[in-house]
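Of the protein chains in this complex, one is absent; all others appear in place.
Let's turn to subunit A:
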Amino acid sequence: MDGVTGRGKYVALAVLLLPSLAGMSLFYILPVISSFVLSFSKWDLLTPVQWIGIGNYVAAVQDPTVQQALRNTLFFIAGYLPAVVAIGLGLALLLNHKLPGRTIFRAIYFVPVVTSWVAVSLVWKWLLNPQYGLINFGLSLLGIKGPGWLFDPNWAMPGVILTTVWKDIGFVAVIYLAGLQEIPENLGEAADIDGASAWQRFWTITWPMLAPTTFFVTTISLISSFQVFDQVFIMTGGGPVGATTTMVQLIYKNAFSYSQMGYASAISWILFALIFAITLAQNLLQKRLDRSNG
């Protein structure tokens, strides 16, 4: 097959590869490079570009809104990550039992995953309404006076976390189900013969065997935690008093409300650096774990 002569080969490349190459260059590679270059500039789209070196990065590090966005992200991660992993895994363990109807259950738990964030956010904004929302009504039945949720700086982020966990557990469960399918059944049977309880079996066999899946789930959840935008944009607009502002929202605001193209680009590269650092740390950690296991 490599016998095709030079000319035919390049005609084929022009037809098959050139469209993709043009698109990737124009919409990915060129914008990435431009964004990096722009991050060293001050530009409002109207007046000429001013080059200010690392000025944007210096300003970003000292910017209280950036610091607040980072604190908010850490708050989000602290609530979201353990909840989505624990509930997603628990759900996967239940769905892994070969009971009749389990594919229907799996399908229902997955519905929020395919639904758009905007629709989900609208519904949860209404569910979390302090006066007329279903959640505070449910709490009142239990004798609890529900908080102001999205109107209360202390409760807005928990509301956003609750919504995001609800939307993502089906996805995490499906990933864990795939991981569970790769655990050989005879491992569990051997433990059964040894008289291990379900609890012991989970911690000695299932959980260690699921380590690669847990790594994967944790990594993508952390990355998506840094990229939160849609739900916050619809539910709170970043408020109240900045309690739910995120990094992506700062990029959006600085670029498209304040026309600070250079500053917005710099924040996007800080976001990249954070995501890159997490990916790197996870990879190193996983390698060390693999080595210590065998």
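The criterion applied here is as follows: a residue touches a chain if its C-beta (ideal position, glycine included) is under 8 Å from a C-beta of that chain, and two chains touch if they have at least 3 such contacts; residues count from 1.
To be clear about the criterion, contacts and distances are computed from a predicted model.
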Among "Carbohydrate ABC transporter permease", "Na(+)/H(+) antiporter subunit C", "Peptide/nickel transport system ATP-binding protein" or "NADH dehydrogenase subunit E", UniProt-listed name of the chain not shown: "Carbohydrate ABC transporter permease"
Hidden-chain contact residue, picked from the options A:12, A:58 or A:190: A:12
Using the touch definition up top, pick the residue from A:160, A:222 or A:271 that touches the left-out chain. A:271
Taking the full complex into account, what residues of subunit A touch the chain not shown? 1-4, 8-13, 15-17, 19-21, 23-24, 26-32, 34-35, 38, 45, 91, 94-95, 97-100, 103, 105-120, 122-124, 126-127, 129, 131-132, 134, 137, 166, 168, 170-171, 174-175, 177-178, 216, 220, 223, 226-227, 229-230, 233-234, 248, 251-252, 255-256, 261, 264-265, 268-269, 271-272, 275-276, 279
